[in-house]
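The complex appears here minus one protein chain, its other protein chains still in place.
Then we have chain A:
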Amino acid sequence: MKINADTDRCVGAGMCALTVPEVFDQSEEEGTVVLLQADPPASMDAAVRRAVHLCPSGALSLA
């Protein structure tokens, strides 16, 4: 599972960083999403899917 993060769509709500801090962070200046792991281990699938679902702006997608 590969994560795509569109920083142009991101509104910095922080739901991803709150849900899976091992995978997502926020930039200091703009608060937009920073991918710590674009291809996280399968054990994190459920948490990552939850973060993608919770993203309010549709900035996250899975491939």
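Throughout what follows, a residue touches a chain if its C-beta (ideal position, glycine included) is under 8 Å from a C-beta of that chain, and two chains touch if they have at least 3 such contacts; residues count from 1.
Criterion: contacts and distances are computed from a predicted model.
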Undepicted complex member, UniProt protein name, chosen from "Cytochrome P450", "Sugar ABC transporter permease", "sn-glycerol-3-phosphate-binding periplasmic protein UgpB" or "Flagellar basal-body rod protein FlgF"
"Cytochrome P450"
Omitted-chain footprint on chain A covers residues 11-15, 17-18, 21, 25-32, 50, 53-54, 56-58
